[in-house]
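First the structure, then my questions, so here it is.
In this view, the complex is presented without one of its protein chains, the others remaining in place.
Take a look at chain A:
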Amino acid sequence: MQTNVIINGTQRRLELDPRTTLLDALRHHLGLSGSKKGCDHGQCGACTVMVNGRRINACLTLACMHDGDEVTTIEGIGQPGNLSALQEAFVSEDGFQCGYCTPGQICSATAMLEEIRNEWPSHVTDDLVGGAELTNEEISERMSGNLCRCSAYPNIVEAIRKAAGKGA
């Protein structure tokens, strides 16, 4: 069936079996292999992309359900020579080892910083009504949907703090 999606700012027309997940559509039909398939069951976060500005797991949604939506993948966040502040910080702070979870981490963190700016509380925020500080505890909680099998967590947290300081 036919689905029209705006991927990284470009309108794309897809002709897909309805079973195709958004993740498979990106990787196999659009050649955007930055988003990764880890568990394929919403448990690891490697497939995190942004849809209409919100981070989601691309593996647990069907491409055909996103007709008209705007999808941002790691390829749309930055490219070599024009990296986002978060991408640069992941490099400078060594926020990865094997790198497989990194695109998902960066997409997730990009949306997470926006959530903080919008004063969304988290499970560890004391006061639900006020905003939240970007403490290590807040970053860990808010990023818990992205697993890192190499356990590069301390440097991932550092990278996010560094980028946030620069107003990423």
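Heads up, the rule we're going with is that a residue touches a chain if its C-beta (ideal position, glycine included) is under 8 Å from a C-beta of that chain, and two chains touch if they have at least 3 such contacts; residues count from 1.
Note that in this section contacts and distances are computed from a predicted model.
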Listed names "Electron transfer flavoprotein-ubiquinone oxidoreductase", "NosY permease", "Spermidine/putrescine ABC transporter" or "Xanthine dehydrogenase", with the criterion being the UniProt name of the chain not displayed: "Xanthine dehydrogenase"
Residue, one of A:Ile6, A:Leu62 or A:Leu134, that touches the chain absent here: A:Leu62
Contact footprint on chain A, counting only the chain that is left out: 1, 17-19, 21, 40-42, 45, 48, 54-57, 60-62, 64-65, 67, 108, 111-112, 115, 118, 120-123, 128-129, 140-142, 144-146
